[in-house]
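There's a structure below that I have some questions on.
Omission of a single protein chain aside, the complex is shown with its protein chains in their original locations.
The letters A, B, C, D and E name the chains in turn, as written, and every chain counts its residues from 1.
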Amino acid sequence: MANSILALCRHAPYGNTLAREGLEAILACAAMDQIPAVLFTGDGVYQLLEQAPEAINEKSLRRNLQAMPMFGIEHIHVCEKSAETRGIATDALQLAGAEIVLLADTGAFIRDFDQVLSF
Amino acid sequence: MANSILALCRHAPYGNTLAREGLEAILACAAMDQIPAVLFTGDGVYQLLEQAPEAINEKSLRRNLQAMPMFGIEHIHVCEKSAETRGIATDALQLAGAEIVLLADTGAFIRDFDQVLSF
Amino acid sequence: MQFTLVVYGAPHSSEGAATALRFARATLAAGHSIYRVFFYADGVHNGSALAAPPQDEQDLLGHWQSLQQDHALDLTVCIAAAQRRGLLSESEANRLEKPSANLAAGFSLAGLGQLAEAAAVSDRLISFGG
Amino acid sequence: MQFTLVVYGAPHSSEGAATALRFARATLAAGHSIYRVFFYADGVHNGSALAAPPQDEQDLLGHWQSLQQDHALDLTVCIAAAQRRGLLSESEANRLEKPSANLAAGFSLAGLGQLAEAAAVSDRLISFGG
Amino acid sequence: MTLHIVNQSPLGGSALHDCLASFAEGDALLLIEDAVYAANAPTHHKLPQDKIYALAADAQARGVTLAQSVTAIDEAAWVDLCVAHTPIVSWFR
Partner (left out) sequence: MTLHIVNQSPLGGSALHDCLASFAEGDALLLIEDAVYAANAPTHHKLPQDKIYALAADAQARGVTLAQSVTAIDEAAWVDLCVAHTPIVSWFR
């Protein structure tokens, strides 16, 4: 049986390209029917905020995020503590078509996977 | 009159190339008779430790440091707090031909320069 | 065991590429095999044919290439990440009407599907940060 | 007033290069002049003629080049940092016996002395991190 | 007086911390790129009382609302800040 895959997203959008290239890799995996679980932690939780990057001539990363449910990614896992530390109200986090799952214990979650892709 | 220049070194050696390319730029400035003041702060203080990078097939950055006095850089400024925070005994810091000057107030030191090169 | 290595670091810029090379050698020396080395993000620069580091710095490109020859290593560079960063094969340079190509021998361009597939089938996947 | 900009960020990899471009435009629009833009460390990749970002991402190379043409901008790429990272002019490629060159029109290679000189004579120097 | 420019998120790296450790009275602080997250974050870092600026476009791009103590500026105002201060120190990575 194929391995279970977790994509770990821990970088803020726009400042560097890891956030964008992470989301692109996640969608590519899903398109190949290797649907990864997705966990936003650390600064990665900033990716979940509403964005208006046309102000800096960038494409919105929210669009890549919003495409996830269409590729079969129906749960978006978020480290609760990372969001709280950054003053992000977790009850405001929404993504159409997907369920936001807050995790209190990311360590226990991570260890159940075979492979972890870090972005 | 030419501007006074400060080179601010705040990155650890080897993990990325900023430390090395910073030291190279400092020596190049000095070789052009634009002798910069040099301040090691934050993780930059790690550059002052003894090193043995042949273990990872790298050239020692200490050699660039040791060349500074020959280029007319006779004072090496070090943020005292950064060294202490990292458990580095400041009285053990030495560089042949140069005087190590510990700074308690880096902000007051920085503002006296015309230009700051950050590495 | 089959390993896949994912490399995010550009050579001579961050240490990740050199560390990945050390790990690759140790993996092969221990009798394991390497399913694929996937170069992503700034890691794509590992595949540049034009890098000319100073003589007294290690020649990472040459080391990857000889490892590739000795072990028939699969060195795959993500094509999307490479295009953004100006790393092109002859055929990509022609297709995109760019003046030259710079992909080194021993490396090949392919899509992100190759990362997904390697993650799915390798025994171990390990990433080397940039 | 005369500004010198030092750019450490590679385009399409970190935001520093795009930010430097915004700052350069604002500087010129305010009637100041730009003494030099010095590309150092990973910033040397801004001078790559081969970058092919997706159509819906900004064409940073094209923007630098038109700014250069409109304002006779001095776009200097550090030659030592560029060699390490595989960014070569025709003459450097020949001298180093590399198969091709990739330095874009409008950019020139020069030594670190150009940074020292710019720091010494410009009214302001500002760095854009990678 | 110094103009300090920070481009890194407050928790992602040491740039803001290192900058504040080298801040002198009367210096100005400009938050750009990922550093704009510091402009309304819970107070992990005590920002100075005044002369704190943030690039409006960078905050808008990220969906960050600036705290009242932070002045939103455009690129033209950034250039003016550079003219008014010396030296200019960038804290990054």
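Quick note on the criterion: a residue touches a chain if its C-beta (ideal position, glycine included) is under 8 Å from a C-beta of that chain, and two chains touch if they have at least 3 such contacts.
Since the structure is predicted, the reported quantities are computational estimates derived from the model, not experimental observations.
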| query | What shown chains does the left-out chain touch? | reply | A, B, C, E
| query | Of B:Glu21, B:Asp43 or B:Glu80, which residue touches the hidden chain? | reply | B:Asp43
| note | Where chain A meets the chain that is not shown, the residues are 6, 8, 10-11, 16, 18, 41-43, 79, 81-82, 105-108, 110-111, 113-116, 118
| query | Residues on chain E that touch the omitted chain in the whole complex? | reply | 11-14
| said: To test your reading of the contact rule: which positions on chain C touch the chain that is missing from view? | reply: 1, 3, 8, 15-16, 19, 22-23, 25-27, 29-30, 32, 124-130
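In this text, only the chains that are shown with their structure count from here on.
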| query | If you check the contacts of chain B and chain E, which chains show up for both? | reply | D
| request: Could you work out which chain's C-alpha centre is the most distant one from the centre of chain A? | output: B
| chain A and chain E: spacing of chain centres that average the CA atoms, whole Å | 27
| query | Roughly how many whole angstrom separate the Cα centroids of chain B and chain D? | reply | 25
| What positions in chain A touch 2 or more of the other chains? | 14-15, 17, 56, 58
| field | Contacts with 2+ other chains: residues of chain D | value | 8, 12-13, 15, 22, 41, 57, 80, 84, 124-125, 127, 129
| For this entry, which pairs of chains touch? | A-C, A-D, A-E, B-C, B-D, B-E, C-D, D-E
